[in-house]
Each structure stands twice: as C-alpha cells, then as structure tokens.
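Right, chain A next:
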Amino acid sequence: MSIPDYMQCAEDHQTLLVVVQPVGIVPEEHFFKIYKRIASINQINVRDSQRVLYIRYRHHYPPENNEWGDFQTHRKVVGLIAVTECVQAKDWPQTAERYHNQKEVFGSTLYDSRLLVFGLHGEIAEQTRTDVAFYPNYEECKEMEKRVEDFIESLFIVLESKRLDRTTDKSGDKIPLLCVPFEKKDFVGLDTDSRHYKKRCQGRMRKHVGDLCLQAGMLQDALVHYHMAVELLRSVNDFLWLGAALEGLCSASVIYHYPGGTAGKFGARKQSISVSAESGKRHRPGAQEVLIDPGALTTNGISADTSSEIGRAKNCLSPEDIIEKYKEAISYYGKYKNAGVIELEACVKAVRVLAIQKRSMEASEFLQNAVYINLGQLSEEEKIQRYSILSELYDLIGFHRKSAFFKRVAAMQCVAPTIPEPGWRACYKLLLETLPGYSLSLDPKDFSKGNHKGWAAVQMRLLHELVYASRRMGNPGLSVRHLSFLLQTMLDFLSDQEKKEVTQSLENYTSKCPGGMETITLPDGLKLLPVPFTKLPIVRSVKLLNLPLGLRPHKVKSLLGQSLATKSPFIYSPIIVHNRGEERGKKIDFQWVQGDVCEVQLMVYNPMPFELRVENVGLLSSGVEFESLPAALSLPAESGLYPVTLVGVPRTSGNITINGYHTSVFGVTSDCLLENLPGVKTSGCTVEVVPALPRLQLNTSLPRSAHTLQPASGEEVSTSVSVQLFNGESQKLVVKLENIGSEPLETLEITSKVVTTKEKLFGDFLTWNLDEVLSQLPLKPGQVATLTVGIRVKLDFSGQESMLQDLNDDGISVTGLPISSPLRQVLKPRTESKPLNSSESNKSGEYNHVKALEAILNFKYSGGPGHVEGYYRNLSLGLHVDVEPSVFFTRVSTLPATSTRQCHLLLDVFNATEHELTVSAKNNEDLVLHAGECQRMAIQVNKFNFENLPQLSEETSNFTNLKQQEEERQHARGFEINSQLDIWEASVEGVLNQLVLEHLQLAPLQWGESQSRLCSLVAMLWLITCVKERMCVIVHSGTQFCLHCILYSYLQWVDSASQS
Partner candidate 1 sequence: MSRQASRASESKKMNSELFTLTYGALVTQLCKDYENDEEVNKQLDKMGYNIGVRLIEDFLARSSVGRCHDFRETADVIAKVAFKMYLGITPSVTNWSPAGDEFSLILESNPLVDFVELPDNHSGLVYSNLLCGVLRGALEMVQMAVDVKFAQDTLRGDNVTEIRMKFIKRIEENLPAGEE
Partner candidate 2 sequence: MAVCIAVIAKENYPLYIRSIPAENKLKFHYMVHTSLDVVEEKISTVGKALVDQRELYLGLLYPTEDYKVYGYVTNSKVKFVIVVDSSNTALRDNEIRSMFRKLHNSYTDVMCNPFYNPGDTIQSKSFDTMVSGMMLQAC
C-alpha cells in the first residue's frame, strides 16, 4: 500500500467503502452529477434497529490499497456502483461485459455491486436483474436514491452475516491467520499449531471482528473486541496488528467522544449529536448477539467490572488515552517500513483529534513525526499532496507559520524541475495562500505606516517567487505588480546590489507590459491593489506656490465691504476656523488664476544608489479642471532634498485641491495620493482659482536692471529697469504695454511710488500722461499700447554741510570769505591746500558718490471674466536711477551791487564730474569748470520787489503778519517754498537757511531800505552745463540742469533756452 489517503479521519473506520465508477464512456459532467447524488446517501439507519451505517464513496481507489482490507476493513471496497451509458440495445452485451470486468478488479472484497444504465428504455430482456437499473436518461432517475439505499442495505446484510460468522468462530475451529500483503511470504512454513501462532490468529481475528462491529454500527461491541485483541496481540508481540487494534480502539473512542466528526468542516457529519450519542451509549439489540464471554474478558485482564458494564462507555478511552494509544500504535507501525502509509494516516487522524482537543503542541509532534515518515519513492503529485495536507493540518492546529512553510514547499514542488509540465498556476495559487502565514498583505497601504516590521528576508523571498511564478504563468502584468510591491515595500531591506537587480528586472518586465494603477483581479477573486511608487522618489513636502508677483490677482475692495467676509454674518466663527484640524484641507490664502500656469513645489530625494529617471511627473487634482503639464526629471544617486516644480493650468475657476502627483518610474506609472503619505509636509493643498484675467507685459526703452529694489513696505517688484543720470538730468522712459494674455485688458490705472527715503528728492520725479493709453483700451490680446514716462532727477545741489564746515576749518569764516575776499575767484579745492590730509580721499569721495533713486510704477489692470468678479492685477515696474553728481554749490553769499535794486549773488560752484563743464547763468558769462574744479561765480540779481509780493503769494496776509516774528517768518517761508516752488529749491534754501541767510541779515549787505522787514532777495539763475565728452551717450542733444537759487521767498521765473 503506497498511496496514503490524507483526508482520512478516525470516524472513517466505521464506514463501508463503496466505489462508484463509470463504465465505458460516460460524460464526466453526467457522471459527477450522478456521483454526487449517490454520495449524498452517506448514512443509513438500518431497518429495525437503531444502528447507523456510514458509507464512504470513492470514484477512484487504488486496488493495491484494497489488499489491506483485512488489516482495516474500512480500506476494503465492499460495494461497487458502476455507471454506464447505453443508448442502443445492441450495445448492452458489451456494456454488461465491461461491468463484469470492472467487478473483477475489486472482486475479492466486494459484497455486492450495482450497475446503473442510462439511455435504455427497458427493451433489454435482462431488466429483471436486481443488480442492474435502467434509466432513460440522467435526469429521469428519481428512484435512484432508493436503489442505492437498497443496495446499501444489501451490503449491510452481507456485513452482518460476516460479522456474526466471525464472531461466533469458536476456539475449536481453526482460525485463519489474517495478514497484510507484505507479511504473506513471511508466514510460509510457519508452525501453525503453536500456541503462539494460534494466539496471533485469535488476536488478529478479534481485531477484525472489532472492525466489522464498528462498521455495523455496534460501537460498544467493537470496543470490547478491540480491547481483547489488544491483550491477545500484546502477548504475542504482534506489533503491526497490535497497532491496528489500538488504532481501532482509538477510532471507536473518537467516534464516541466526538460525534460531530474530526474531519473539520469538510467532512462534518450530518447526523445530529443526540442521535449519535444515543446510538453510542445505548445498549442496542444487536449487541446482545455478540455478548462476549465474561470469562474471556476477565482472563484477558480487562478490569473486573467491565463485564457488568458492557454496553456502557466504560471501555471507551478517555480523550487523553486516545492520544496515548495513538502514540503507541504509531510507534508500532513505525517498526514496519511497509506500513508507512498506515503510520502516516494514523498520524493525520491523531492530529485531527488533537486539533479538536486543542492540544496543538502534541499535534505538532505527531505532524513532525509524519513529516519524517519515509514512503519511499513518491511521485511529484504525491509530494505536493503531502505537503499541502501538512500545511492544512498545521493550519488546523493554529500553526500558521508552519502551515505557510509547507504550503510554500508544496508550491515549489508544483514546479520542481523533474516535472515535465510545471504547474505554475498551481504554484502561484499556493504561494498566494502562504501570504497570511508570513504576515504579508499585498496592500501597499499597510506598509505606509512607519517602519516595516516583519520577516523581511522571507517576505522578500516569497515576493520574488510570486514574481517568478506569475511570469512563468505568462502573466507579466502580475509580475510587474508583485515586483513593484517588492520594490516599494521592501526598499529599506534591499542591498544596493539588490536594488539594482530588482529595478533592472522591473524594467525588463515593464518593457513588455507597463505597470499601471489599475487593480488586478485574480480569477479566484483576490484583488491586487495598485502599488504607487511613493518612495521613488521620496517626497518630503508639497507646497503650492503663489503666482509670480505681477500675475497675482487682487480683489477689488467693495465699498459695501461685501467681500469674502459676507459668507458668515459673524466676524469670528469657531466653525470656520476649526473646521478641520487637518493641515491638508487647509485653504491657502492666495489665489490662482484660470488659464495661467500655476506651480507646485515638491521637495524630493532619491533613495536609490543610482540615478533615478522619473518621467511624466505631474499633479493630481480635483475640483477645477486642471491641465497638468508633466515634466521629466533625473535625480542623482542618493540625492539630498531636491526641489521639483510641477506646473499646470487651471481651465475653469473654483476651488482646486492638489491631491497628489503621478510619476512614471521604471515603466510603472504611479498615482501617489498625499492622503496616503503621512510623511509629507504640506501647508494646505486647496486653493481658489479666480476667473481669467488679462496679462500685461512691459517692455521699456531702458535696459533691465540687475538691481533688486529695496523692499520698502513689503512691496516686491516683478521687473525693474535702471538708468544712470546726472543730477538734474531728465529722460524719457517709453513703456510698451502688451496684453499677452487671452482676455482683453479693460481697465488700467497707474500710480508711482518713490521708495528711496534716504535722499531728498525735489520736484516730480516721474510724470506721465495716462489719457493717451486709456484711449487705446480695451487692449485686445496681442495688442500694444505705449506710455511715456518722464524721469527727472533733482537731488540736493548744495555742498554738504561738511564741505561748509571744512571751509570753516580752513580758517576762512563763512561770513568773512565772500565779503573780505571777493577777488578770490578760484577757490581751490581742499585737496590742493591740504594734500597731506589723510581723510582727503574720503572727502572727495563724497562728491563722487553716486546716489540711487528708486521708484515703483504700479500698473493696476483688469479685464475679462476676472474683472466681472472684481479681480485685478497689479504689475509693478521698478525704476532704479543712479544719480551721478554734477555740480555742487559749496558756498553761497551775497555782495551789494552798484545798483541798490540789485545785488550780486556769489556762488562757489564745484564740478564733481570727471568732465569739463560749462555753467551758464542768465546774463552772465559762461563759466568753464574742469573736472574737480571749484570756482566762484557772481550773478547779478534783482533785489526783492516789495510791490510784487501780493501777486505772488496767496499767503500775503499771513506773510505780512509773520514779518513780526522771525520764527514764524521762517515757517511761512518754508511753507511757501514747499508749496510753490520745486522741492529742489528748498534744498538750497536749506543751505541758505542754515548759514547764509543769517549771515546776510547780519552783514552790511542786508540792504535794509527803511524797513527791517525788507530783507529778501531773490536770485534766479540758470546754469547750463555741457558735459562735453558724454554728448553721444545721453539721449538729448545736451544735458540740461536746472538750478534755482532763491534767496528768500521772492520768486521770479526766468525763461531760458537750452543750450546745445
């Protein structure tokens, strides 16, 4: 006997084995339909008794196993039901012949047999035969079950007669020696008359009778017989049969204790427990026939009270004893090499019992033993079966890891190299079943929480095997999925070499079958979820970027204040603020604009030891229709954090949420959702998209500036231009406004703001005429409007205080100099007079110092649907002007002129440029100044005309009042100058204030007239300089400086022509 039946269990010992087989050609489908119907009749209450017969059906049974029928009668095929199809009467003889041949196979053991013929309608003469039943077809066979039951009853009759026959065998008759196939040759020539031999015959027969009783539903009798057999066989050391007797005892006891059966859910018995328990405990009529000789029992050492307790559970083994006896039996079986199958089956049966008893440890010992039972040469299929059943049994006792181990071995066996047609599908299926045992789930989400904790080495091996098996199955899609999973979840455990290998093979697979995000459903319903590569690369943070400055939309503040705040009647609402603690759901406080490219910045790094090429990286979003513009990137090996900017264009307006990103790495496309990535930092992923707005682009006549403007009041500037001008110079800036968006530009406002606060600036720095541009609105996409902005720089022309101070240091008093030395025409710069002064370079540096002026031109514009919604854009143009010094008036003083109506204004003019220049003043000679030269210039000016005053100033009344007090007068003077003159003028006035005026008042040239209040003098002069060498550089034909010098609050404008 070489083929073990791993499904066997203890209660099978009480069954009768019936083989159901097709004869001739029977369609498989029909056969199994019939087989199922027959097999449903697996237990029968025997007529007129409470005994129950159990039937075990097989459609296939190896005849060599049948040869062990004497050893354990449930292995004996006692019934045969042949199923055949016969359509024509003339075929009948042939069919009958086949049936008889079939019977021959199990002939030696058959009690009875039946033939079920389908297709004939009773035109056969032999239809009266009891062992043949005719049915017109497979459907019309209602009474078939009845026939089977009758058949079983006939089997019972034979069984019962055999049992009675054997039981009543008295010691007087010669008892035949039952033996198993391999024993036969050993007994040739044995002394059959010895006491030993006889005892052996008796023992074996007892055991056999026990089997029959068990089959016949007489549990108690069986127990008694088994007990007796055990005693007999033990005394003669007939170990094999002793084992069988013990096992019989165990089987009977198991049947008694566990009426529900031990086979688990597969073989669960239909009968109710009560029936079985009853049948087990009751002393049944049939038992009386086999009342054993009480004397025999006592002599065989069964405890004295057993005789009186016959029929009770007394003979039954306790649950603990069952296991002990199984152990013993198995140890006896183990002595015989040829009884391997019996031993193995006994182990399996014992394990099933232990599983019910929940004694896993002992069960595992039995299984451990079973693993090492050598059954000789096993076919590959038998090996698979053996490992599978081991796995199943381990699972039964709760050893899931061990179970997985054997299942995996079984899976490997399916594709053993010796198998001509490896069963990759079966292998794959078995491998999948091992997953729980290795605590491996194929859902990548289970791995996203923290560090992976598991048996990485064995899990990785399993995944590799799944990959290989699925490839050999011819399903590269599965391979890609499993390999992706391996790479994603086991990345931390892969060595650098393995990372390379895995990615290489992944690329090989994906070249044939690209990996995607669809769920793969296996035929058995298992779903393989997609594996997004969230670690290739690893994303650390996701940040939505605001639009570039010039493109940011602003909301027009409604007069009614009904902006965003109107959403809630409350100023503060806890519901809005705390609506969700989650950062992700947080809305960002800037907006994107429909139709404009929007950016999201990811910080990523590459964990791989080689360059990682990520293709088709784009954004995943919801809400607004969003056109993602994918990018490709290449990250160096084990890169540090690396910023990646992903872009896209919202096509509609509303709220947009960036849910994640998609990538394509090694041919696998992944959709990585942020909600599954707890490690990613983000400051909100939802942003409002406002309706489309026009887009303005500025082109200027001036070169772009490298300067970044000082960020005053947080304003940033998108573009800036720069120009270099001499102090006092003017220039025109031509700004071309082009609408490069797709919406018409409908409104435009321009404002300017000077950001430099360090320098005093006089006069209008920037001037423009907006009407010219406004007349061109609306500006359609692609159209250009031109704006001319005048730039005029006027900084302080006065020499710095230090210079004046410096002069004082020279010992020349401010008051004294102009008066006492009017002849000194040339005022040498200090450099010449004091060349050794160490601070000389610093001093002259002050004159050469280039001053910067900065201003911002704001273009506020709107149009299109965004305008309707109340949004506008603000484009700023930064203007940076480097103001080079031109001339300085280092000293101012006055000198009385010949006419009392006039006086001389003396100015010390210093040329701070590196060029020669000419200073012209009205009615005066031009003064040519070399670079760095300082000369005094005298200008004749009219004295203040008192009569002119009222027409000059609206403040006259105030003014006259103010004459009373010096302080107030100064205040008014400042006011007047600031309100009516260029600011620049005030600067010189400042000098005058501080120094000259006071002196003038003290000096004799304080031409007093009669009233002390006549103390003002206004001088106006034009100074025109020509910087000879720079003519071509400067846009205008000549550079013109305007210098207004005032002595007091009298003004007079004098026209002057520019000089080329």
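Criterion: a residue touches a chain if its C-beta (ideal position, glycine included) is under 8 Å from a C-beta of that chain, and two chains touch if they have at least 3 such contacts; residues count from 1.
Here is how the candidates were picked: all candidates are chains of the complex that A comes from, given by their letters.
Keep in mind it's a predicted model, so treat the numbers as computed, not measured.
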| item | value |
| --- | --- |
| Of 1 or 2, the one touching chain A somewhere in this complex | 2 |
| Residue ranges of chain A touching candidate 2 (in the complex, touch as defined) | 360-361, 364, 368, 372, 394, 398-402, 405, 438-439, 451, 453-455, 457-458, 461 |
